[in-house]
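The complex appears here minus one protein chain, its other protein chains still in place.
Showing chain A:
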């Protein structure tokens, strides 16, 4: 395997608290370390003006295969991941059939290997067929290399099932990922409940729908000593509850999407289904609380929550449209817009949420540029500006509100296991 020298970059590695100019050498798929610019290598990348970061890790992504190939395949989804600077991702089990047994997990790994884009880590279902009734074969799924458990977009309604899941996974030291939403309060809801839902005549989803289940999950994590990870946190009270729980030593972690740090419920005023997401876009005061939560460590990770839908599923009528948008390829620019440009986070802090944070949650030995680590590296161009066109997207689906919008920042070069797997065009 050839050696690569990345020259003259700004090397940012939160795992080593590193932010300095320098040169990085890769040999045999591993990171050799910082070096002089004069070192010889098979390939030299000039990283002048670029940030050299550990490859991003996306905690949970819908790759839709098998069963929903019209939305995305493992090949197209991992290509989109690479284009977004993501070198490792957790693959949600919300496929058909559901990833609730060992062979399903192994199928994901096989397809990912064939695609040869980024690393894919299967997340197994918590319950059989994601029905929330009986535990899936969690031990078998662990044997099939599942790194965590989740029923994806279906919250675990039954508190007893959740208790058992948290207790059972303790045997394997794997996290439970839950999307906290109380079904009775989200039923038929289309957007955040508040002033704008009132004006638009769309049924609202109150912030309490999330906060009630956050509270329950924290209580169950305390009871069981299991590891709960709360997906896509979106409200002020959720942040406060998680902060308090962490202070008392409960094993709770949380992520947030860039969308929920950037956009408000007002964006729905034209009934564009591309703003219809779960949890719904909230108000500015919730966004402000999420940013404080990121800054003080209450929220551990930023996650794209990539949810592809073929055009016919994001129908023109908002009531008929599915929830969710694609996020892998806009992960970096939207974070830059909402967190770096306004000065909320430093690059070191942001990259930490995209690397060290998610690696710790999923228990991956990833997200570092330390000597001997796997050479998964993202070279970031922080200054480039461009209009996002559909032809730029590697994802099969185009359900994003950022199409046609000006974005800043992108992944310029992405290296996976010491191989250059992606270079931005132009």
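Things worth noting here:
Keep in mind that, in the parts below, a contact is a pair of C-beta atoms (placed from the backbone, for glycine too) under 8 Å apart; a residue touches a chain by one contact, two chains touch by 3 or more; residues count from 1.
The rule we apply is simple: contacts and distances are computed from a predicted model.
Per UniProt, the protein behind the absent chain is "Aspartate carbamoyltransferase"; the candidates were "Ferredoxin reductase", "Protein translocase subunit SecD", "Serine/threonine protein phosphatase" or "Aspartate carbamoyltransferase".
Note that of A:13, A:193 or A:300, the residue touching the chain absent from this view is A:193. Per the touch definition above, the residue from A:113, A:173, A:316 or A:371 contacting the chain not shown is A:316.
Checked against the full complex, the one of A:40, A:160 or A:270 touching the unshown chain is A:270.
Within the entire complex, the positions of chain A that touch the omitted partner chain are 193-195, 197-204, 206, 270-271, 312, 315-320.
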